[in-house]
Each structure stands twice: as structure tokens, then as C-alpha cells.
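The structure under discussion is supplied below as C-alpha cells; questions concerning it will follow.
Every protein chain except one is present and positioned as in the full complex.
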Amino acid sequence: MRDIRLLHQMFIPGTLIGPFTQANPGLGGVCTFVGEVRYDQGVEALELTHYEPLTLPGMHELADRAFARFELMGLLMVHRVGVLRPGEPIVCVSAAALHRRDAIDAVDFCMDHLKSAAWFWKREKRDGQWHWIEPREQDHSDLARWQA
Amino acid sequence: MRDIRLLHQMFIPGTLIGPFTQANPGLGGVCTFVGEVRYDQGVEALELTHYEPLTLPGMHELADRAFARFELMGLLMVHRVGVLRPGEPIVCVSAAALHRRDAIDAVDFCMDHLKSAAWFWKREKRDGQWHWIEPREQDHSDLARWQA
Amino acid sequence: MVTIVFLGKLADLAGAPSLQLSAPLDWAGLKAALPSALAEAVDDPRNRVALNGALIADKAGLQAGEGDEIALLPPVSGG
Partner (left out) sequence: MVTIVFLGKLADLAGAPSLQLSAPLDWAGLKAALPSALAEAVDDPRNRVALNGALIADKAGLQAGEGDEIALLPPVSGG
């Protein structure tokens, strides 16, 4: 079961995860990560821009790599685009597998790649002004863990 | 927000995770692992025995270690005991944090310890006969990852 | 009386989840009261002992009195 989506509207992760788990009968474990817009000091909104011809195919390619690298039964990967308010979910990745290590590692792998190698550009609004978010060193070192 | 429980009855993970996420406003990410009884060939049931005076305090001690080791806002750790059928959830661990690495690693850490260092004894019923489950080498190597 | 609780496989060897023995009870007295296969098993260092819910480091030094509970704990099952 594979479900890869870009969403333009607010979503409630629980409404995706329940059906996803049901769609993978016989799983041993399911690991899910949900990222939300933090209430960082003074941040009023976050905007995610994407370039459709690259972003969605890039997510599918990432899913292919996760299926090739881990023993997975299912993978759900949903990412918001557009303007988000603090507290809203940005991303939800869920992996179902026979064994917990594959499920947990697949989520970790997908999140590291979505965070620093996927075609999204983010800016945040503080005091009414938009500021682009630059890549962080931590994101690169997270990604490097998977290059062995 | 800290919620540590041994459950004697079937539970639905979604009914725990929603309220847990709500109880940690301002989180950046929440990672959740749910383990279910696999439909392994010929397995009719799994029984988990515990020794209450050690098992629940042991889970609280594990939660203390997770809070000490990772930057967490909240931790949910729920484990079933008793007789379970294939497809039923056994364990649910959910960690809320400002940053994804803490949330994911805390779940990984708790699961490795619940699987091989917590006071549970498991046996499975195959063809009407109960068989004790022995520790697996993989569980010990998973645990060793955290001893650095 | 002292309550002896058998966990996991040890309950199978004991044929029951628990047993009552007279107080006071030390390690030699406990082993003498158990079926031989079980007495041998509990000596195995992989099998731990708890007195009133606390693990004890030195089994041989066990001293249980009236109302105490001794738990005999095989290795946990893992995955």
C-alpha cells in the first residue's frame, strides 16, 4: 500500500493513519512521524512553495528508494504546501512492516530526505515580514547518515 | 505529558495518540510506533505475562531514561498483557518533541528496551500448544546500540 | 508463609504460577523444597530473583520471612 500526496489544505493525520494501517493487514509494526509548524518566537505563518513537475516525482522516487532499502509492506508520505499556521501538520510519514526496525528506519530515512533533499522552499512570516529559511547544517549531517 | 500504562484489554492506538498529541501543544514533531501481533504461520494467540511489581516500575524507569537522554515534551508508553489474537496491538510508544530527531530516537530507544529489557514473558499458541518465545540475537544487538 | 512466584517457563517447570512455603526461608531451603529440575534451573545465573518486588544481586544470600514474596524470573522474551 503506497500513498504519496501533496496537500494544499489542512489535514488531520489520524484520518490518514487509521485507514493506512487497516490497508496493511498482517503488519508487525507501523511507525508514524507527524511534523507540525512550531510556535517559534514571533512566527505567524510558514509558507511552503514547491515546483510540481519536480516535487511530486521526487517524493515518488524517495518512496521507491525506501521500498528498495527496507522491507516494507506500506508507505504513506503526505506533505503540505501553501500557507500554514503554527500548530498545523506539515508532513506525515507512516511505514508498515513485518519488523519494527524497517518501519522505524524507513520513517527516519524519508523524513531526513524530505527535510533536506526534497523540492520545497520555505519562508516564515515574522512581524508581518516574510523571511526565507536557509538549509541547516544539521539537515545535511542527518542526510549523510544514509550515504554509507 | 507522560502516560505509562499496562493494559489488560484490547486498545485502539488512535484513541490514545490523538489526545496525547493534543496534550503537547507547541510540539515540532511526534513519532509513534505501534506493534501488532503478526499473523505468523500457525500462530493462534500470543500471551504476555508480566510481574507487576517489576514490570510497571521498569517502564517508568525506562521513561525516566528517555526523558534524560532526549529533549522530549511528552512520552506515551502503553503495553498490553494477557492473551492477544493476531492483528491486535501489543505496544504503542509515542514521543513528542520540538525536533524530529529526539522524537524518532526516543521511540526507537523505548521500543528496543521494551522488546528485550522489559519484564515481559511471551508465549505463542500453535496447533493448540503453547510455546515460550526465547530472546533473539537481533534484540540484543538492537539494545547494544544505546550503550555507547 | 512465604509466597514463591514463578514467571515464564519456570511456571511450567513448577506446574503452577505460585507456591506457599513456610517462613523463614533461605536459598538452600527454597531449592530443597522445589522439584529437582526447577531447583537446578533457578541456580542458572540467567534466572533472576526478586524479593518483595526488588531484584536481589546475591541469590545465595536470600533471607525471606513471614509474608515475603520471592519471584523467580527467567530471561525476558524479547521480540
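Going in written order, the chains are labelled A, B and C, and every chain counts its residues from 1.
Everything that follows uses one rule, which is that a contact is a pair of C-beta atoms (placed from the backbone, for glycine too) under 8 Å apart; a residue touches a chain by one contact, two chains touch by 3 or more.
These numbers were taken from a predicted model, which means no experiment stands behind them.
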_Using the touch definition from the header, name the shown chains in contact with the chain that isn't displayed._
A
*Residue among A:26, A:87 or A:135 that touches the chain left out of view*: A:135
*So that we can see where the missing chain sits, which residues of chain A does it touch?*
49, 51, 53-54, 57, 115-123, 132-136, 138-140
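Here is the rule we use: only the chains that are shown with their structure count from here on.
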*Distance between chain centroids, defined by C-alpha means - chain B, chain C (Å)*: 27
*Rounded Å distance between chain A and chain B, as computed from the means of their C-alpha atoms*: 23
